[in-house]
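Structure below; questions to follow.
Every protein chain of the complex appears in place save one, which is left out.
For reference, chains read A and B in written order, and residue numbers begin at 1 within each chain.
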Amino acid sequence: MTGQLLLQTVLSGLLVGLVYALVAVGLTIIFGVMDIVNFAHGEFLMVGMYASFWGFALWKLDPLFTLPLTALALFALGAAVYRLVIRRITDAPMLSQIFTTFGLMILARGLAQYLWKPDFRSVDRTIVAGKVAFAGLQFGLPQVVAAGGAVATTGAVWWFLRSTRLGAALEATAADKEAAALMGIDAQKMFALAWGIGAGCAGVAGALLSTYYPIFPEVGANFILMAFVLVALGGFGSVTGAFWAGILVGVVEVVGGFLWDPAYKLVLVLALYLLVVWLRPQGLLGKA
Amino acid sequence: MSRRTGLAVGLASLLGAALFPLLVTRPTWQNTAILMLMTAQLGVAWNILGGYAGQVSLGHAAFFGTGAYVSTLLSMRLGVSPWAGMLAGGAVAAALSAVIGWPCFRLKGHYFAMATIAVGEIVQALVNGWEALGGAVGFSLPFTESGLWGFVWGRSKLPYHYIALGLLLLTLSVNWLVTRSHVGYYLRAIKDEPDAARSLGVSLGRYKQIAMMLSSALAAMGGTLYAQKELFIDPGSTLSTSLSIKMALVAILGGVGTLTGPIVGAVVLTAIEEASRIGFGGTGRGTDLIVYGLLIVVIAVYQPSGIMGWVARRWPAPGPAPTGPPAAGLAPEAKPS
Partner (left out) sequence: MSAPLLQVERLTKRFGGLVANEDVSFSLGAGEILGLIGPNGAGKTTVFNSLAGFFPPTSGEIRLDGRPVAGLPPERIAALGVARTFQIVRVFRSMTVLENVMVGAMLRHKAVRIARRLAEAALAFTGLDRRSHEAAGRLTVAEQKRLEVTRALATEPRLLLLDEVMAGLTQAEVQEAVEMVTRIRARGTACVVVEHVMEGIMPIADRMVVLERGRVIADGPPRAIASDPVVIAAYLGEEYRAPGP
């Protein structure tokens, strides 16, 4: 395997990993703020993909144009899901929480199948179609743009958490809910915000992916496991952790699939997940 | 309800289950009944680990599939009777669960659940990609001749019904014996307060493992029954995460940590599934998923102690609670850390 081929593979993995990372960032924020694992996270991504698809199919709007709308819509959806459902189980036993988000996952897939049919869809024409050449290597332009968009969004979320009052309030709630409440931070608002941002991240990832990835009701399943792995690897609640984990895992997945058997890509990643969780349960950068 | 009423209801149900296929001869109804029995058996098996010990496994299909594949491979490749294959499948599943359990039991709460999902997916992916295990295509079991030895019947579904009933009774008995022994007390203690249990001399790993091995062996036996009935197995039908979810769901629906909860849950869930299949048309429209999903969410949010929890509240046992194991539901309390 030549050096150039290796480089091409690694960079492809990087591009993929950055999008995974964005999905994981959303998941990790929800977990970090309220200790709930959102099994339905992949479905936010799926809705983002469909939103972009329908914008394209009905009104010929490119997914990248509708991206801000998609982001806002998913933000609203996330907050609504919190207000309507999750709010009722914030203090419930873990089994209830697992099953609530699991139930939502199944419900969302069923609704998507019912409303939009199980057929595979795709966005046929996009302004980012084509390839880009770089140092003798070739990459699909949609993948590059998607990765770029993912990095930008992740950066924006990171900036929000670090440099705004609202972001600081969110981090405070994640660190210590009761203490934050004593300081006048409304936990309910923070939870809804966390779900909104989480869903928004997944939705943006979906919009970016829609330029080249097939769209179907179960597409969330392809990403949720990956998101779990990244959150576990990077550390539950850590945005930076999810980002670096995304890069690492993206590269491992693509390189592993190339060197070995593509069919076992999933096994490889899941085995990595189990290894991390057993050896270092809190992940690389997570809170214990 | 009082113990006597409960016992009477139980015996009546047993009688009803035993007489059902003799009285109702329409094949679709008979099939539904068998499906209920098999689903109930899996739920009770799951409950030993998930309900009593509180270790939520969402990858239990791996054990079910192990049973199906082990007995099928043994009978197809080595001519071993599926009955022996059933026992072998149980043993292999127990061994597999020991390998999985040892590192996983260190994990708490939803980390354990997520790890079991990962394990389940890995097993499915591995079998999917492995030609020797049938790959994605799976196996069609050869139909040689009807009979008890071969564990296969063509014309009548009756034997399957009684075998399913027998397996369910076996699984229930194992569960019941566990609850009446010190193992049952220890499991409940581990579920409530693991650190306090340790301070009383309880080895967490050992007892979780016991529960896991019993649970997995019984689930595997259910897998063999499935293989002999359907005469076709593949990763999608025997190792899928949605099957794992179903096993947990019937226990949650009926009442986690109760003996009869999973049975009630299986009956209700199967009835709903069949009804929505008939009412809304075939799968592929997603309506069964919608019903499933709504059901799960509603139960998880509003009635976490399941149907039996509701029953216990609606018809409370008279007098002081007996010193037998009470219905331990999912009453909202401090989250275990």
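We take it that a contact is a pair of C-beta atoms (placed from the backbone, for glycine too) under 8 Å apart; a residue touches a chain by one contact, two chains touch by 3 or more.
As the structure is a computational prediction, the values presented were derived from the model and not from experiment.
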So which of the visible chains would the left-out chain be touching? B
Sole contact to the chain not displayed, among B:A189, B:L231 or B:V268: B:A189
If I consider the whole complex, including the chain that's not displayed, which of B:V202, B:L231, B:I272 or B:L294 touches that chain? B:V202
Mind pulling the chain B residues that touch the left-out chain? 180-182, 185-186, 188-189, 191-193, 195-204, 257, 320-323, 325-326, 328-329, 331, 333
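In this text, only the chains that are shown with their structure count from here on.
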So what's the Cα centroid distance for chain A and chain B, whole Å? 32
Going by the contact rule at the top, pick out the chain A residues touching chain B in the complex. 35, 37, 85, 88-89, 91-100, 102-114, 118, 217, 225, 228, 232, 261, 263-264, 266-267, 270-271, 273-274, 277-278, 281
Within the complex, chain A is touched by chain B residues 56, 58, 103-104, 106-107, 109-111, 113-115, 117-119, 121-122, 125-126, 128-129, 245, 248-249, 252, 256, 284-302, 304, 330, 332-333, 335-336
